[in-house]
Each structure stands twice: as C-alpha cells, then as structure tokens.
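What follows is part of the complex, with its chains left where they were.
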Amino acid sequence: MTEKHDPIESLLKAVKHNTLSIDEAKQQLSHYDELGFAKIDLHRKKRQGFPEVIFGEGKTKAQLIKIIESLLKHNEIILITRIDKSKANAIIAHYPQLEYHTIANIVCTPIDSIEKTEHYASIICAGTSDLPIAEEAAITTEVMGVSVQRFYDVGVSGIHRLFAHIEAIRKGKVSIVIAGMEGALSSVVSGLVDHPLYSVPTSIGYGANLEGVTTLLAMINSCAPGTSVLNIDNGFGGGYNAAMIVKMIESH
Amino acid sequence: MTEKHDPIESLLKAVKHNTLSIDEAKQQLSHYDELGFAKIDLHRKKRQGFPEVIFGEGKTKAQLIKIIESLLKHNEIILITRIDKSKANAIIAHYPQLEYHTIANIVCTPIDSIEKTEHYASIICAGTSDLPIAEEAAITTEVMGVSVQRFYDVGVSGIHRLFAHIEAIRKGKVSIVIAGMEGALSSVVSGLVDHPLYSVPTSIGYGANLEGVTTLLAMINSCAPGTSVLNIDNGFGGGYNAAMIVKMIESH
Amino acid sequence: MTEKHDPIESLLKAVKHNTLSIDEAKQQLSHYDELGFAKIDLHRKKRQGFPEVIFGEGKTKAQLIKIIESLLKHNEIILITRIDKSKANAIIAHYPQLEYHTIANIVCTPIDSIEKTEHYASIICAGTSDLPIAEEAAITTEVMGVSVQRFYDVGVSGIHRLFAHIEAIRKGKVSIVIAGMEGALSSVVSGLVDHPLYSVPTSIGYGANLEGVTTLLAMINSCAPGTSVLNIDNGFGGGYNAAMIVKMIESH
Amino acid sequence: MTEKHDPIESLLKAVKHNTLSIDEAKQQLSHYDELGFAKIDLHRKKRQGFPEVIFGEGKTKAQLIKIIESLLKHNEIILITRIDKSKANAIIAHYPQLEYHTIANIVCTPIDSIEKTEHYASIICAGTSDLPIAEEAAITTEVMGVSVQRFYDVGVSGIHRLFAHIEAIRKGKVSIVIAGMEGALSSVVSGLVDHPLYSVPTSIGYGANLEGVTTLLAMINSCAPGTSVLNIDNGFGGGYNAAMIVKMIESH
C-alpha cells in the first residue's frame, strides 16, 4: 500500500507550516476513524469490484429508486436482492438500463455488460424448487465479475445425474451447493471436489424440515471436511464468498 | 385361521351340556381378553420365530439371570441388548451356552445355532464409530433367523467405496443404513436400491449434531421416497423390522 | 440377473472386431454411469410397477401438463400428489383419462384400471382430520398396484372402535398408521399386529403439538418394536414403503 | 366460613374501647397479611391432613435432621422426597420412628400408622423402569391419607395386560398414569375411565426422547379430554393432586 496518499502526513505538514490551525486539525482528526474506514471501504470496492448490495425486502419503491440514483452517480454496479415483481417492474421502468432476473428476484446491472473471470464457480442444486436461491447465488457471483457454471437438478436420489457432470464441477475453483430437505448433496459433492464448497440450505421441504433448520443443521454436520455453511436461503452470501475466492485466485 | 381351536365354542358347549357351571363360565370369560391376547402373542412367536427381547440397560445381573432362566425353560431364543461388559461376563459365566457380542453389546443364543433365511438384509454403515449400532442391528436380524450382509465403512465423503458394493447391497431384500453426522448415506443408498430401507441415526458427531437429533431430522427429511426412520441408536429396531420383512417374503 | 444383456461386453467385442472406434467407445463409456443408473431405474419400474411420482406443490399447471404429456408417451402410470383443486381441475380438463381424488389431493391413473395384489395393506387413522393424509397413503398404495383396507376413525380415546376391527387389520401384510396429536394409535396397533408398521405423524393438533413435531417425536419413541416413522404428513412415503413390501411378498 | 373468628373486628373493638393503643393496632395491622396467610396455611394442613413436604435433593443430612426435628415437635406428618440412600440411612438412624422407601426414594412417617380414605387412587405405570416415579406418587398419596391401588407393568405394547385390570382402575376416584417413551398409556387409560387422570411423564427412554420432553409434549397433546400433566418425573405432584381430590370427595 505504498501508493496510498497519506492524509495524516499532509495534515501534520500543514500544521507545521501554519497553513492549518490546531483547532481545525483537531476537528479533522476527530473524524479520522470515520474517514479512515470509509477510505478502506472504497479501496476494497476498487480492487475487488464488489458492488454495493441492497437488500430489497422491506424497502419501498421510492427508497430503492433514491438509493439507485445515488449509486449510479458514482458509476457503481447495482445489485438489489430479494425484490418482488411489483417493485422490480417499477425500478426497471425508471432505470431501463438495469435488468430484472425473475427467478433470482434480483435487479442489477446487466450481466452481459460486466467483465468476468476466466475461472468459474460451480453452482449445484438439487431440485427445481431450489432454483430461486441457486439463481440468487449465480447472479450475485456474476454481478461481482466472476463466471459461473450451473449444474441444476442433480439431487442425490438419482445420483447418476450428478456423476454425469462431476468433471465439469471439479474444474471450477469453488462450489456452491444449494439444497433443501436433508441437504445430502453438500456432503456428496464435497467428497468429489478439491476446492472449497459453500453449502446454502434452503427452506424447501415440509414437516420436520422446520423451514430449513434441519437442512442447516445437517449441512453443519457434514462428514466432508471442505464445506462451510451459510444461513437458510442465503444464496447471496454463497455467491459473495465464492466470488471473493475466484477473484483472489485470478488477481494473483 | 380356520385351523384355530375355538375356546369360546368349547365353553358354550360345556355350559349347554352342563359340564361347566355358569359361574365358572363367567369367570373364564372375564379373562377372555387377557387369554386371547396372550395366545396371539405366543402364536406370533411360533410363526415368525421372533424371540423375547430383553433391554439390558437398567436391569441388574440378578434380574437378567432370572429372566433368562425363565425363557430357557420354554426353549426360547435369547436376545439381550444394551448390556455392558461386566453384566455380560456374569451372564456368560452362568449360562455358557449363550454368546456375548462385544461390539454389539448383545448376549444371545449362538448365531451359528440359528437357522437363517436364504435372502439377506443389507446392513450399511458409514464409519467405524457407528459399528456398535450396526452390529446391534446385524445380530438382532440374525438372532431372528435372517441372513445379513455387512457393508461397513462406506460413507459418502468417499462415495466410490459405496459404489464398489452397490450390486451386492441391491441384491438384499431390505437395507438398514446406520449413520451419524448428517446421515446423507441414507438418501444416497435409497436412490440406488429398489427395496425398503430403514434409517438408523446414531449419536455420533459433536456440536450441532445435538446427540443425534440432527441426524434423525435429516433422515426424516430424506429426498428419497423408500426410507423410514428409527430412534437414535436404535439398531435393534432396524434389525427387528428388516427381519420381519425378509421372513414374510421367504414364508410366501 | 443372469438374463441381463451386457452392454459392456458388446462394446468391448465391437472394439475388438473393429466395428467400433476407440474414440466412440470412450465416448460411450464416459456415459456409462449415467446409462447404467438410468437402466437400473427403468428396470426397477418395470419389475415393481412403481410409477413416476410428481410432487404437485410449487409446480404450475403448465409444468404439470407438460410432465404428464411426457409420461403418457411412455404409457407410464401417473401419480401427482399435493395438488390443489384449481390445478387438479385444469389437469382433468386436459387429460380426462385421469381421475382426481379430492380428499387425497391426488390426480392419477384411474385406480380401477390398475391391477392389484391379493394381499392388502391396512391403513388406519384416528380422526376425520387425518383423512387427507390417510387417503394420500391409500391412493399411493393402490396406484402402485397394491390392495388396501381402510380402518378410519379408530382413535385410542375410544379404543373399542379399534378392537372391533383388529382381526382384519392383522390380516394385512403391512400397516400404515396415520395420527396426529400424541400419536398413541401407532404404539397400540403395533402391539397387536405381527407385520411391519409405518407411522405417519400428521400436523393435526394445536398448541404444543408444534405442527406435528410432537407427534413425530412420540412415534419415534414408540415402546413397540415393529414401527418406523415417516415425515409429518408424508402419507405418500407411508404408501410407497408399504406397497414395496406387499409387492415383494406377492412376487415371491 | 361464617364460623371464622374475626381478628380485625376484635382489634377495632379494642381500639374503640381503649384497650388497644392506636400505635399497637397499627403495628398489628402492618403484619396482617403475614399472619393472615400463615393462619390460612395452618388451617389448610389441619383440614386436609397435608403434611409439610421436604424436597431432599440438595439438602445436607444435617439440614434434613434439623428440619425433621422442628416438624416432629408439632407432631407433623413427615414426607421427604428425592432422598438418596446415604442420607436416608442417616436419617433413619437418627429417627427410627420414620421409614425409608427405597424404590420411591422417600423417608416418611410409617404408612401403616396413617389413617386412609375408603376410596382409592389408581396408580398405573408402563414398565419397571418407571417404578421409582410411580412409587413416589403412591407413597405421597398414602402419606396424605389416601388409599391407593397399584397397577404396574401394563404398557400399551401388550395392551391385554391393561384390560385385565381396567375394572379395578375404573373403580378408583382418580388415576395417575406414569409413563416414559411415547406416553401412550395416558391416552388409552383416559379413554377408559370417567374420573380425572394425572399424567406424569418420566425421563425413561433414549435418543429422541430428549430426557422426557417428548413424553411430556405427547401427554400434553393427548386426544383424551380428561387428562392434565405434571413435570417430568414429578410423581410427588401427581400424588399430591390426586390425594386432594379423593380427600375432598370423602369429606363431603
């Protein structure tokens, strides 16, 4: 970080050369922490290309439009997750330069306009009911500038479907497994790949599935060592972590 | 059940023919239910060869010796589960005609002396830690007169080990899968066989395994349709059910 | 399985006799797993008469109609569970050769058109509220070609109702007990029959029933050895397992 | 309660007639609540014959001996529950006029010396493992001056054993059912009697029994209306309630 402009040195020099009063210097230093961290945040975004992420649930159309306006001024990439159809249509009407992914419940900067990595993340899910979360993970990964390969409908109850794709899954640099019910897919895939795997339990199931808590607990107890777990239905979190890894690999 | 001797008809005839007083007939009928069910119980054991099962936990050596004495008088097959080493040794010292299975924690009639079915039950478990429960299931099945094939150490984290044995597993008439942690083995096997599968969760694991509750819930939520679930560590229950099925198939 | 045509031997012979190039042979072998398992699946369906089962919940009318079209091309038996009235009516309008069971929430090939076993499964439930799940189990069993006898409204709070039917229940080759609340019916019936019993907890109850979790836990802890448990409201699973058993018995 | 002596009227009269100073009257009134309730407590014990109950767990031998000494001075009946063998022996050595019930883990005034009601409470339990709690209930009931009839080892897995005794159970004025595992005995008995039934879940079981929580929840969800539930292993509570009812009936 030798290239970093050093605001504290500048300030001290200004005090020394009487171009800054002690009171004003104190005032600026009192905000040091805040400026410092904010700068770090901007630095991170620059280097990693991680967009501002907006959790759409619970925000009004008006609030969302205002936030987007602010971000577009700084030419930021847009990523709004958990947005329903009605809000999404209102936003697209206002900002036709964005696109709406109906299955993923995401509004974002068009995927095709984003430069992506050569390496890819493998996104694997068991059944069609898990698709919204799988797509949330996939679109998040892509918006963050990382390529993905989708391997859907490969649940363990017909395990030959998984084996037909295992070589391509293994070629990815990271896997995200999205599954509901007993979540066994996570352990099975982890035993077949040699890269980190993120397990995203979904709330798909009924009865003793307990709205995904059973799936979460099962995945946390995986007998395979290379897995870690996100919150129920947190496809975004899976995509965010996976994208960080592929970016780091490709930037070295 | 046309061959069944009808005690009520006999009783009524005896009343009619004055060989039985009304008071005595009433007395006998007052015990009808009890006798009826007891008879049924004996009938079941005769036909199915199911032994009296003794849950060893919480019983003293003296109590166990007394129960065995009573059963041996009727030439019953003996099966004592959940018996620790100290009690087992005391019993074997007293009844050298029985045998002690150290891993299964079972004392029983010698397995070799029991005639067994041609068809077998497939008993599958993931890791060496699950062996005591797997053996409890296996010995129970065998004591009930049913052959078993053991497929141990075939966990899903190295799934090729399972596939090396899948044909033999499929040839069994019923499967018992014993697994701890996330219990994924149950779903994977169920997708590969076409007979009923009993899932026995074990308390093997740590942390969020919750002493087997997580495994139980995961198995209950299996995405594969042909499974049903026993209580945690209930290898006996798995063996008992599996043996009933193989016996029924072979007796038809 | 000596009658099984061996595709690998054919392939190897074709390579040896130069009727197949090594590249083509490799291509075919790369799909070996998939083909192999697919074949197994078809084999299972042929032998056991198990239909493709469609979980109707979460699928659109259009999706369901498309799936049915595909299955009917192969003359498959149709079984769609968890389908609501609106979707069911749309499907029947499109495929009048199917029938809709309103209580069971099932659309399927007409039950009367399916050949069934001589032996039957006993289906027992406690109250009228459990009927939808009991019927889901019954229709599933019948669609799979197995006869059923229904014993409804025989809860333990008036246990004489159960005893009036116990002989007929015992004559079945397998029992399915469907119950909510404390699920005591499962233990009581299991003590009276000598065949396997599947317990299906229902979400019928209130308060500390916890939407069926209490019933599930109670059934898992049954003091009677011959029971195993399905997920809450999983009448289909109970029927599927029971049908496998009766079929196996009758095919031997 | 028209016969009740009215201390407040006396006090006011004394003030009016100058036999009591205002300050002293205020002092007495400030303790009104405390005296009032204390009196009530004594009154209750007199009328109902309910003894002081001592929870033995966590108290030292010395503490217990001191408490007994105090109670014996007032000729109270003694009832100490949850007392282990070592403490019990120490107490009996000190107060040979008491007796120790080893299964119930109770030290108390000799049962034979206590006058008991004509009507009885029916105490019903499933298995030998539940005996300590059943005996805690039985001895508590007897110490409180109420007769009991014991019906042990009548679990639902062999329901004919229960029916052999059902008439005698019905003749009691209240039932206490002690059971572990799935607790089905509670619902079955409740459907056969027409008096109140107290369900005492025990911590007998393993795995998903969750140390009695499953039994408790199952009993709370009983389909039979005439039951209510005590804490896990609270045999004392069951006996205390049952004794209150029989006493009230007999005193009218």
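Here the chain labels run A, B, C and D in written order, and each chain numbers its own residues starting at 1.
Note that in this section a residue touches a chain if its C-beta (ideal position, glycine included) is under 8 Å from a C-beta of that chain, and two chains touch if they have at least 3 such contacts.
Note that the coordinates shown come from a computational prediction; the quantities given were computed from them, not determined experimentally.
Whole-complex tally (this structure file, single sequence, 4 chains shown): 8 copies.
The working rule: only the chains that are shown with their structure count from here on.
Using CA-based centroids throughout, the chain positioned farthest away from chain C is D. The distance from the centre of chain A to the centre of chain C, with each centre set as the mean of the Cα atoms, comes to 40 Å. Centre to centre, using the average C-alpha position, chain C and chain D are separated by 50 Å. Residues of chain D in contact with two or more other chains: 158-159, 207-210.
Interchain contacts give a graph that is no line, ring or star and is not complete, per the touch definition above.
Pairs of chains that satisfy the touch definition comprise A-B, A-C, B-C, B-D, C-D.
Interface residues of chain C, counted against chain A in their complex, comprise 31, 33-34, 36-38, 41, 58-59, 201, 203, 211-213, 216, 231-234.
Remark: chain D residues 126-127, 155-159, 181-184, 186-188, 190-192, 205, 207-210, 214-215, 217-225 touch chain C in the complex. Looking at the complex, you find that chain C touches chain B at residues 37, 40, 44, 47-48, 50, 53, 173, 192, 194-196, 198, 216, 220-221, 225-231, 236-237, 240-241, 244-245, 248-250, 252.
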